Structure formats: C-alpha cells, structure tokens
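I am attaching a structure below and will ask some questions about it afterwards.
Left out: one protein chain. Kept in place: all the others.
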Amino acid sequence: MAHAEQREAPPAGDEVAHRPTMTRAGLTDRLAPWMPFLLVPVLAVLGWLAIPSTSSWLTLTVSGLAMGMMIFIMASGLTLVFGLMDVINFGHGAFVSVGAFVGVSMLLVLANMTEAPSLMLNLLAMLAAVIAAMVATGALGWAFERVIVKPVYGAHLKQILVTMGGLIVIEQLIVVLWGPEEIYILRPEALQGAVTFAGAALEKYRLVAVGIGLALFIAMRLVLRRTKIGLIVRAGVENGPMVEAMGYRLRRVFIGVFIAGSALAGLGGVMWGLYQELITAHMGQEIMILIFIVVIIGGLGSVEGCFIGALLVGLMQNYVAFLEPKAALVSNIALMVAILMWRPQGMIPVVKAK
Amino acid sequence: MTHPILETRDLTVRFGGHVAVDAVSCTFRTGELCAIVGPNGAGKTTYFNLISGQIPASAGRVVLNGQDITRAGVSRRCDLGIGRAFQLTNLFPNLTVLENVRLVIQSKRRMGFALFSTAASHVELTNRAEEILDSVRMMPLSGYKVSELSHGNQRKLEVALLIALDPLVYMFDEPTAGMSVDEAPVVLDLIARLKAQTDRTILLVEHKMDVIRSLADRIVVLHNGALAADGAPAEVMASDVVQEAYMGKELDIA
Amino acid sequence: MPEPILSLEGVFTDIAQYHVLQGVDLTVPAGEVTMLLGRNGVGKTTTLKTVMGHWRAREGRILLDGTDIARTPTPDIARMGVGYVPEDMGIFANLSVEENMVLAAVTGPIDPARRDWIFSVFPPLKTFWSSAAGNLSGGQKQMLSIARAMIEERRLYLIDEPTKGLAPAIISTMARALRELKAQGASILLVEQNFSVAKALGDGVQVMDDGRVIWSGRMAELAGDAALQERLMGLSLEGA
Amino acid sequence: EIRIAHVYGKTGPLEAYAKQSHDGLMLGLEYATDGTMEIDGEPITVIEKDTQLDPARGRALLAEAYGDDDAHIAVGPVSSGVALAMLPVAQEYERILLVEPAVADSITGSNWNRYIFRTGRNSSQDAVSNAIALAGPDVKIATLAQDYAFGRDGIAAFREALEGTEAEIVHEEYVPTDTTDFTAAAERIFNAMEDVEGDKKLFIVWAGGGNPMGKIQAMDPSRYGIEIATGGNILAAMSAYKQFPGMEGATYYYYEIPDNPVNDWLVETHQERFGGPPDFFTAGGMAAGIAVVEAIRRAGSTDTEELIATMEGMEWETPKGTMRFREEDHQALQSMYHFRIKVEDGVEWAIPELVRELTIEDLPIPVRNQ
Partner (left out) sequence: MLVKLLSGDSPRSPLLALILLAILIALAFAPFLFPGIRSVDTAARICIFIVLVASYDLLLGYTGIVSFAHTMFFGMGAYGVALASVHMGRGFDALAVGTLAGAALAAVFAFLIALFSLRVRAIFFAMITLAVASAVAVLVSQLSQITGGEDGLTFLIPRELTPAFRFGDELFGVRLNGKLLNYYLVFLASLALFLLLLRIVNSPFGRVLQAIRENDFRAESIGYRVVAYRTTATCISAAVAAFAGALYAVWIRYVGPDAVLSFDIMLDILLMVVIGGMGTMYGAVIGAVLLLIAQNYLQELMGLGAGAFEGVPILPELLSADRWLLWLGILFVLSVYFFPTGIVGRLRQGR
C-alpha cells in the first residue's frame, strides 16, 4: 500500500527498464488511512444509540472528549520519546508527578492570584505554574537522559528497568522534598464548577484542557512535519552511526527530544494534578497504564494516532462506565485488544516497513 | 530430469497499486538449474518470496510436486522441500557460526521439540555441521559469532545454511554478491556440485553474466514483474529485452 | 602525483578483542579514484569505518586535508565534506526514499538540479520517491545509498562495494556518475570486488591483506600484470 | 524489659498515615508512662518493622518480631489486607496483636482470633455513625463507593444501620477503585435520583486518592436538589471539604472536638514537637500506646493469657475519651462525632464543627465474629 499514490508520473526518459506496472489501488486501500479518524464519530454514534437519555449522552460525550484531551496531553511526551527515539520511558510517570508538584507549589505560592475570581489572573497563575513545571521536568529530563537513558538506547528491556529505577528514585526524591503527605489543592477560582447547557454539565476546567490539548496537537504536528528533527530522530534510532556519518549531531537532537518529552509530561502533570485536586508522588505511576494504552493503540510515535487514541479511550470509558460499571474495568483493555487485532501496529503506525 | 517439481500459475502480488510480480507462470523441473535475471526491481526477490511463502500472493498459485502450497506457511513449505538463501544477509547474529549451521540440521531432522536431552549430546549434528562448514572453507571461523564476521563471510555462511538444509528446491538470491574473487569460485563450485546431484532443482538469481553462462541450463527473465523471456541461455541472452533493459551498454569505458 | 586529500599513517584498529587493522598506510590523492582491493575479511570495511570515526584507531594518524581527524567526532568529519556509502547500505527502512534523501542533504533543501541528475542515473528512485525505503529491492537500496552520498557535493567519497546486487545496465550508469563526480573535482576511495569495474574506474590501487596495505600503485600496473594479481589476491582477476 | 513491636507499612503509598500512627504510638507510651518510658521499672523498647504494604512480608516480620525478637506485644498495621494476613501469626505464636489503624470489619469479625485486639475504629463504626448523622425524616440517599470488599462492606453496614430510621437508600453506585473520571457515575446517580421526592443526599465512601466529591460537586448536583455527604478524613483531605460548607457527616477524630485532658496534652505536645495539630491516625496510635501500657500495668505481667484476661472489657482514657475493649470481639468501642462543615479563612482545611458526640451507647455496633 506504500505505492498507493505516486507523487509524480514515472520518469519520461527513454529507459525501457524502469516502468513498473501500476494499477489503481482499490477503494479499501485508499480509505484505510482515514479509518482511524472515523472511529471517534462512529463510537459517539454508537454511544448515542445505546444511551437512552440525550442529555446524559451529551454530558458523557463532551466530558469524555475533554478527558481524552487531558490524557493526550500526558501521553504526548511519551509518544514523542517512545515513537521517535524508541525509548520506553517508564519514568514518564515520575515526570508527571514532578510536574504536578512543581506546578502546584507554584500555584500555592500564587494563592492570591488563584483565589481571585478573575479568569485572567487565574489563567496567568496557571501559565506560571505550567512554565515552572515544564522547566523543572525539562531539566530533570536532561539529567535523566544523560545519566539514565543514554547507555541503553536500543535495548528495550534495559530501558524498562533503568527508567523504572529512575522512577523510584524520582518518586522518593519527591517524598524527601515535599514530604510523604498527599497535597490537596483547589482549582483556580474561575475554573471551578461547571457550565450547563442543554441539560448537560461540563466542568469548566475541562474546557481549558480542550484548549491546551488542541493547541499542543497542532504545535506538535507542525514541528514534526516542517522540520527535519523528526526524521533525524527516527533515522537515528534505526541506524545511529549512519545519521552521524551524514553529519548530524545525533546526541544533541536526542537530548533535545527527550527534554521536550519530559517537559510535556510536566505540563500533563500540572493539568492532571489540578484535575484530581490531589497530588501524590505516585500519581504519575498510577496513570501510566492508561497512557501506555493510548500510545499503543495510536501506533507508537504517531501524534495523530495518540490523539485519536486518547479521545477513544476518553469516550469509551464514559460510555461503558455509564452503561455497565462492572465492565469499566476491562473497557480500555478490550479497546486495546480490539484495535490491535484490527491493526497489529496500532491505528497509525509510524513504522512503515521491517 | 524432466519431472516438473515446482510450478507457479499466474502468480501475482500487488503492493497497493504496484504490481510487483505480474501473473508469472513458470514450471521448473527436477535437476535443472534455472537462472532468473532481470533489472533491479524486476521482482526477482519478490518472486522468491512468493514461492518460499514470505509474503502471501494476491492471486495465482504455487504448486510443489503436484501439491498446492499457495496457502501454506513458511515453515511448512520448508518442510516440504523449499529452501531459500537471502539476498541481504539474514542470520542469527549472536550465535556462533557452528550453532547457525547446527540449527538448520536440527530442523532438517525434526528435533526441535526434544525438550529433555541436552543439545550437546547430539554429536551427529555437530559432525555434520562441521562437514558443511568445511566444504565452504569456513571451519576456522566456526567458533566466531556471526556478528563478528566480515560481510563476505556472512554471505558464505548464508549459502552454507542452505546447503545444510538440503531442500528439493534450492533458491539462491545473488549468492556471490560481495564475495571476493578468490571466494566466489568456491561457492560457485558448490552450486555446480549440487547441480550434478540430479535430484535437486536450483533457482538462481544472479547479476553476473559469466556465472550464468557457465552454470545455467535455462534462463527466465523477469521485467517489470512480468515474465519477459524463458529459454535456453544462448537464445535468451541474445534477445532484445535482455540486451536493452538488462545489460545496457556494456562497460566499454576502459 | 597530486596532493593527498586523505592519508592514513600506521593506523591500528581493534574491534572488541580482535586486532583488525594492523598498521594501515594509505593515501588518496586529490581528484583521483583510488581503489581499495582485497579478499574477504582483510579489513577494507574497517578501514573506511575508522576514517569515518565509527571505530576509533588505537594508534596512528588519519589526515584529512592535513588535519588529523583520528579523534574528531563523526558528524564533524562528515561536515568536512566526506560522503559515505556503507557496505550494508545504511538505509533508513522506516523512512521514505524522499525522507532518506532529505536527510542526506545536510546543508539545506535538496537542489532540484542535482536531484534530477540523480534520477537520470538511478531512475527507480524517482518512481519510488515516496515509498518506504525498506520495501525497495536489494539493488534499489544500493542505488539509494549511493544517491544519498551524491545528493550534495562532497570533497571525498568513501564507497564500500557499491556494485553488489546491481544489474549490469545500472552498473555502467553508476560508473558514469562516479566519473562525473570526479570531473567535478571530488576524490573517491572505492572498495570493489568487481574487477572490471575497478579497472574501468580506478586511477590508483591499494591492496590490503591481513589488516595492512600490502601493495599500492597505479591501476595500469596491476591490470597488466597477472602474476602480481595472483600474488596479491590469490587469483588472476582478469578471468573472473 | 518490655518489647513492643510496631509492624506497619512505613514506606509505600500509605507512608503519611504510617508516620502519624507511629508518632501517636510513641506519644501514647510517653503519656501513659509520664515520660519515663518504663512500666513498673521495666524499660520499654519499641521495635519498628516495615511491611512495605506487602502482606507476605507483614507475616514474616510479625513472626520475626514474636520469634526472633521475642516481642511481648505487637501493634499495627496500616493496611487491612496486611492486617488480615497477619492475624493467624498472632495465633500461631500465641501473642497479642493490637490492630491499629486497619479498619476492615473482618479483622474483628470473621477472621478474628482471641489474640487480636483493635483500638482503631472499624468500618461498622464509621457506617453506623454516618447513618445516624445523615438519617432524618424523608431522607433519600444514594451511595457511591469503590467496587471491592471494603466499599461494599461499608455500604452494607451503612444500609443495616439505616434500618429502623426514616431514611432510605434509593440507589447504590459502585465504581472501580482506580476510577478518575466520575462523570458516568454521577450521571447514573442523577438519573436515578431525578424523580425521587424528598431530602436527597449522596453519601460517598472513598478510601485513598481520587476525590470524587469535588468532581461530582463540579457537575452541579444541586440542579437535582442533591446534597453531598461523607465522613471525616485526615486534615490534608479536609481541605477539599472547603467546597462544602454546611455538609454533615460523622468523623472519627478532629483535634478540636474531644474535650478531655488526654487530648489537651496530645494537641499541645504535638504542636510543640511537630509544629502542627495531631491528625486522624495520631489519635489512634496514641490510644494504642496508652492501651498497651495500661494493660501491662494492670496485668502486672507480660504474659499473654494474663494480658488477654485484663484487656477483655478494659476501659481506658484516650484522646477520644474513654474506650472499652468489648469482650466478644476485642473491638474498642469509642465515641464518634457528628459534624457540620464550617469554612474559616486562614485555616488550610475545612473545620468539622461538632454537632453531637455519638457515644458508645449511641452506637449499636454489631458483633460479627460468631
């Protein structure tokens, strides 16, 4: 299917040798790349058919999509690092926690801004918290890459172990620095409560998540499409020495990507911490399985896939929990299994060939 | 000698819109050595892949000894007697050279599921493996890990594995590419000896004309995925397709 | 003889516990095609990799235009104008042909004129421009690998067995392309097993055995002397 | 020498609780011995063991405490799962295990043996006191709990306690323990309660992180006239109650509520030493510490049988007033506190103001170990 669309007509030259036989690809072949994008609306329609009350369906759908955005924010860094650099960073969860702690500490310092009933001030405070968290986790990511990840590029298993070790160390350092108690925090004043429309209620905070999630998605796509960075990293994972032999300083690019991934985790941490209104050193670790599921069904490393995967998970969770709470437990796993049966490489695989 | 062993009927594979192998029908007979030639990207390796089962056919059939194996898996076809060496080296990199060969013999003798005897106790396997390594002059390297071999030696091992497998149909994909001038004859010699063993069939993809001239009983030309010519070496070599599309202008630049 | 662009002086390289290169002395004169010949496993590839900095020389000097690059990081060596075609082709299978080429153009976007020139040498690259490089045929991969090195002008090309797996027609166009490179002023160090290609292209020759250069001279000398060939490579090359 | 082993989940997710519990225990020992840390001239040694919240490790450590260290009495642990695993060890070694603060009913219920005592409250005490606090004419209650034994038992006890009152449960909702998004659960509850007439309340039983209260509140349950209610919690968690001024429920401890000399000493000493008020599990730990000293002092020996005889029915003073080990199941009966939330500026958490002390007599706690 790689040849489904030829950019240019075969060369005109007089060479008889190179004119491979081309036929038009079948409809299914041409539709295939778009299938994942259709899944979200399909799922929403299925939900609408299954759920009797429309206002309930609306609440569930909108808040499910918003939850998906939040998950996407947390997963984006992982898919970047996992997909581009082929590094399984179990420590990602710890970065989420650190982001939450730094961000929340910042918010506690800026209490007068968060408690003021002004949306502007509140958002400014959040911005400050996010920046602080991203700087902190970015810096931590830099150290993590240098000390922990660098020796294990290419070895998945060792990555799992070493980053797991890093996870424990970071969590413990959080406990040393912030103490073992969980920290409760209220969202900024203007972001508490919900907006109601058509009998459905949506937390205001989720709207913020939607905004940030969309912005992030677009920004990531632009960077990866418009620059060589994505290419360098993907090629570097496959054959690092060759990339260097072309003249790229692979190390620097790798560090940069890792820092970016970690900073995104920090952003996710602030968002998640404020959503939970309760932060613990383990919070990142607890959400990791969900994040992994999203990244995997997306197709390791694809930002689009991760985005769709997150939305699907958000919707699925809400629908199933509403229809049959008992099944909520396995809904994500079932979703993952189903998608992998359909597309063993995830919905939008980045890896095209062996 | 004239007994047909392997046959492909309208064998076709499409990658999206690209027809890489286009309705190739061809019959191979026991005891013959058939060279398959064609420009780069003509579909030779893909044709091999279809026969040995690495990729599923989009249409058409593969028949071995009268049995339709179009749907059979790779290992099943191997059991039935199709053996394959790869164009790009494809070995067990962290095992020793000897172990690589032993594994093949072990498979040939169907001992893979022996759970409770130690591998070391099967001396006969080791002996046979050493014999084969000796025949390709690789005995001195038997203790090396494959990843420590130079490229040319890996190519030789690739050939050795196929010989160890001893299938009914041998498929060589450019066996001498990257081999130095003094090594290539060793391998070609081996192939010639296989050919002398009249109950084996050999399919050989090669770009070196002199090799083909000296070994082949018959030449099949693939071009843009389709069968372009099939016949005795001399007449096929002289045909227009081959001259134009394949040979190009000979290296007359000296 | 012109100034050497690359010279190796007494280079020793170890890989793990093996002493692979054992004092390689070798020069590549500027503007020439130098052939590096030798049997399997004598260290040709290792020599190229040592120049690129993939393996590090334990001892000895590697001079590129007079600067010792024995300790220079690989990317810097590449940016000094060295193009490298590795033996295993180093294709990025997960990227498309286009992406492979875009990466290879280090200094900026691909120059369309140069791209078209490459298309004329290797037409299949044009056909499969946007498909995954991992799906190319063996010979097509080989073309891509060479094309990547040629996409920008370099001063020195290190090319490891470029003709393996190529059909005769493509070999002759490739030979033509290498000559054009030479005409543009580039120098080439070429490892080759196909002696007719070597003979057609080479100006100078270095023959390796056992981790050393055991003979060096002009191509004409070697090509005309069957006894010398027999002595150096264990076989007269003309017939093969 | 009197050896007391404190076997508890010092490290791991419940580390914060563990620390409170241990501080409380030490303060209790100190208070009961007037700072000498001696009982009748015998010095007390406290041996600490960390279960890391692993039940198997808990068993091994308890065995070690009794066997290798020859502890006379063991106190702990934090987690119910670990506690249940440890119970048979006490029986095997025929030594006392004083459970604090693990809450599962079955510790002094179906899995009980005669070597087990508990100073902490059990789930029934929580449930019954909350039922009393919430009950009233025409009260209709929906419940939300985690879908596992602890959550289901808690609701069952709550339902039982409501029997005979005018209140009634109209909907029970259970969600997986690790739920983070409560939209669906809330929606189900709203749908179920929408058409119910009366004084509608949503009672939440939740252990560990997750904080469903705030999230459900954000969905504006007042649209349907539903009020949220829940029991007390540690101080840090009480900050989330600030969104619920006026909410009622029942709690186990809040440092400003009990009015007795033990609590006064505790609050003062704790402020001094740790720079903050004592919390939930500090009070429990202290009750256990005092109980140990009292029991040994009254028995005049560390012999297990004599201790059991002394402790059955023993009454002693704790920060929560007088507690009594019930003879049948060795559960410490104690007061609980019906509260109403008040929000005050400058206090980090919401303050549960005492509405009524629910004394031992007010609380019909079922005996479940028969």
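Going by the order they are written in, the chains are A, B, C and D; count residues from 1 in each one.
The working rule: contacts are C-beta pairs under 8 Å (C-beta built on N, C-alpha and C of every residue); 3 or more make two chains touch, one makes a residue touch a chain.
The model shown is predicted, which means the values in this text are computed figures rather than measured ones.
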item: Chains on display which the left-out chain touches in the complete complex; value: A, B, D
item: Contact with the hidden chain (one of B:Ala120, B:Ala196 or B:Ala234); value: B:Ala120
item: Which residue of A:Gly266, A:Gly305 or A:Gly346 touches the chain not shown here; value: A:Gly346
item: Identified contact with the non-displayed chain, of B:Gln54, B:Thr70, B:Ser135 or B:Gln243; value: B:Gln54
item: Residues of subunit A (touch criterion as defined above) contacting the omitted chain; value: 88, 147-148, 151-152, 156-158, 160-162, 164-169, 171-173, 175-176, 289, 292-293, 296, 300, 329-330, 332-333, 336-337, 340-341, 344-346
item: Residues in subunit B touching the chain absent from view; value: 52, 54, 73-76, 78-79, 84, 86, 90-95, 99, 102-104, 106-108, 111-122, 161, 165
item: Positions on subunit D contacted by the hidden chain, ascending; value: 10-11, 15, 50, 53-56, 59-61, 63-64, 67-68, 80-82, 84-85, 87-88, 92, 104, 106, 111, 147-150, 152, 176-178
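Heads up, the rule we're going with is that only the chains that are shown with their structure count from here on.
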item: Chain labels contacting subunit A and also subunit B; value: C
item: Centre-most chain [mean C-alpha coordinates]; value: A
item: Farthest chain (mean CA position) relative to subunit B; value: D
item: Subunit A-subunit D separation of Cα centroids, rounded to whole Å; value: 39
item: Centre-of-Cα separation between subunit D and subunit C, whole angstrom; value: 76
item: Where subunit C touches two or more other chains, by residue; value: 124, 135, 169
item: Touch list for subunit D against partner subunit A, complex; value: 13, 15-16, 19, 147, 173-176, 178-181, 183-185, 187-188, 191, 209-211, 214-215, 218-220, 223, 236-237, 239-240, 242-243
item: Subunit C to subunit B touching residues, read off their complex; value: 15-16, 18, 38-41, 45, 87-88, 124, 135-143, 161, 164-173, 175-176, 179, 193, 195-197, 199-200, 233-235, 237, 240
item: For the subunit B and subunit C complex, residues of the former touching the latter; value: 15, 38-46, 87-88, 148-153, 156, 173-174, 177-185, 207, 209-210, 245-251, 253-254
